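What follows is a single structure, and I will ask about it in a moment.
Note that this complex is displayed minus one protein chain, with the remaining chains in position.
For chain A:
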Amino acid sequence: MCKDCGCSITQDHTGHHHGDHLHSNPQLNDKKTLAVIHKILDKNDVEAQHNRDHFASHHVTAFNLMSSPGSGKTTLLECLQEYLEQKYAVIEGDLETSRDADRLLAKGINAYQIQTGSACHLDAFMVHGALHHMDLNPIDICFVENVGNLVCPASYDVGTHKNIVLLSVPEGDDKIEKYPVMFRRADVVVITKSDLLPYFDFDIEQAKQQLHKLNPNVELFVLSVKNSDSMNAFAQWISANLER
């Protein structure tokens, strides 16, 4: 394969020189080098700030919940209302179905489902779209439950104030090291399903060490929805981290 451009022409003895023809007639080929220095996801970031301003104007604090599928995001949101004074609503992101939103609505929590089709993450534009369907007046907090995925959602600011990353005990403590970008972006990491700790080799100390290398100021909670003390501690963190 050609080393210059990766094209399939092999470098043979006849010589395959890229670019030579470009200089053959400068009158016809005017090259201009343009320095740009622009974030690739700039448009998303602008939209994200727009969402944040929208939340702020309604005195709503928004949290982006990210994790693998099945680590307990929806269950946490179903149970949190028993421990939290503030009222909240949820924007749900999934590839298909409105099951998660239905689960929350059944618990009396207002929820709007975004179906991403095949997109592996939510972006600021999708959240903006959802905000048109959500009345922020009666709530203090809006959770954005991202598509279950430990990779892609980390690259997209959706316009929330803080990132909550969940890691469930059955997934294993090695996920922090394996998915560094996600855990680097976290403001708080919640180890869920802690009632399963006796049955798995999940090492909390190991998780802490890995987290410390990537994100030393991150808060860490170990909780189970079946343990009200652990839920209370997390609810207190939420209350203490509202935008004023």
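Just so we're on the same page, a contact is a pair of C-beta atoms (placed from the backbone, for glycine too) under 8 Å apart; a residue touches a chain by one contact, two chains touch by 3 or more; residues count from 1.
As a convention for this text, contacts and distances are computed from a predicted model.
Only one chain is not pictured, and the protein name UniProt records for it, out of "Beta-ketoacyl-[acyl-carrier-protein] synthase family protein", "Putative cytochrome P450", "Na+-H+ antiporter MnhB subunit-related protein" or "Hydrogenase maturation factor HypA", is "Hydrogenase maturation factor HypA". Within the whole complex, the absent chain has one touching residue among A:52, A:73 or A:121, and that is A:121. The missing chain lies against chain A, touching residues 5-6, 22, 29-44, 119-121, 123, 151-152, 154-156, 180-182, 184, 212-216.
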